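Note that one protein chain is taken out, while the other chains of the complex remain in position.
Chain nomenclature is as follows: A and B, assigned in order of appearance, with residue numbering initiated at 1 for each chain independently.
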Amino acid sequence: MLNVKAFDEILSKIIKSESGIKKVILVDRTGLTIAHVSKFSYYPVDIDGIGAIASAVFCASEEQGKNLDIGELKIVTSEFDDGKIFAASCGKGVLCVITEADVNIGMVRLVIKKGSDKLQQILDEFLAEKPVAPTPTPETTKEMAEKEELEAALKELEKF
Amino acid sequence: MKRDASGRIHFKIVFWGASPSGKTTALKWVHENVEGYNKGGFTSVDDPNGLTLYFDYTTLTSESNVIFDLYTVAGQKRHKHQRNVVLKGTDGVIFVVDSSRNMMPDNKFSIEELRDNLGDRLVSNLPIVIMLNKRDAPDSITKKKLLSELGLDRYHTYETIATRGIGIKSAFTSLAREILAKNLQKIEDKQRKVL
Partner (left out) sequence: MISQKVFQSTLKKLKAHEGVRGVIVTNSEGLPISSTLDTDKTEKVAALITSLVGKAKSIVAELEEKNLNFFTIDTKNGEVLVAPEETYILIVLKDKRKA
């Protein structure tokens, strides 16, 4: 079974590596927020919404690059008066780093590159969905739990 | 169906259709009137006139670890690429038809584009529900005619008026139910194979 803490560990490492980094979010290319860490947890934002836009912005740029035939997209940088957003390709995911305005861009890029190599690996395992199980038992229990969750959601839907 | 790092199960649902068939209005209604499920924030990427430029997005979370990620697409023809991006990885589609007579060409364009984009997934029975919206329009076309002209006879269809919230709930829950049931079926099939 994949250790889900692996994502948090890498994201935490990224956020700690440079003082101006405020948030690190890992999304997939369909807009799903997979994991995230923040420096100030009291700062209330809708992380899922932020992740959805981050993924969409990156994918839109990627599409633009395809139309213009200028190769693979690596990093999208958005510069604002009071902050910057970096969105970088990491395999099947997009790594999104939100920083203060006066951050060391070079350092952020370096940290992103290092982090995304590692993330790419775990992400591939994670999205493969089928962790290698020596016996069918853990897989079956996972399915049982999944089944229960879906059945419960179905029931709740009736209250909607 | 996907899981995030916290183990929660996600299903993505996309509201698809021409502009302005009422996709955003329908999603807003779901967001504002949801009961039973916990709702997330409402994110819109729209232009100064309130037309969707890229997408709207909101989440519905059940007590039991299941999250529906709901998206609309930008309906205007020129936003074709944005629509492709939003449609990626969807678990179900609500196709919103504008019932007004003069919207027929736009509806046709929209369903053709959806068919092109889904390709094989359309054949491999991706859950789709049809919302025949703006049933209150003075020049609305009959249900039968709309469905046959758009080739949509084989799907669950709901007559809706998004501005008044009529029929939206039924359309949404019908799709959500189909998605959940389909994934349950998949698990049961797999279990049967193991036994």
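Points worth noting:
In this section, a residue touches a chain if its C-beta (ideal position, glycine included) is under 8 Å from a C-beta of that chain, and two chains touch if they have at least 3 such contacts.
From a predicted model like this one, the values you see are computed outputs, not experimental measurements.
The absent chain, not drawn in this view, touches the displayed chains A throughout the complex. Of A:I47, A:A60, A:I105 or A:A152, it is A:I105 that touches the chain left out of the display. Seen from subunit A, the chain kept out of the figure touches residues 18, 102-110.
The working rule: only the chains that are shown with their structure count from here on.
Inter-chain spacing, taken between the CA centroids of subunit A and subunit B, is 24 Å. Interface residues of subunit A, counted against subunit B in their complex, comprise 4, 7-8, 26, 28-35, 46, 48-49, 52-53, 56, 59-60, 63-64, 67, 126-127, 129, 136, 140, 143, 146-154, 156-160. The touching residues of subunit B, when paired with subunit A in their complex, are 2-7, 9-10, 12, 34-37, 40-43, 45, 54-55, 57-59, 62-66, 69, 71, 81-82, 84-86, 88-90, 169, 172-173, 176-177, 180-181, 183-184, 187-188, 190-191, 194.
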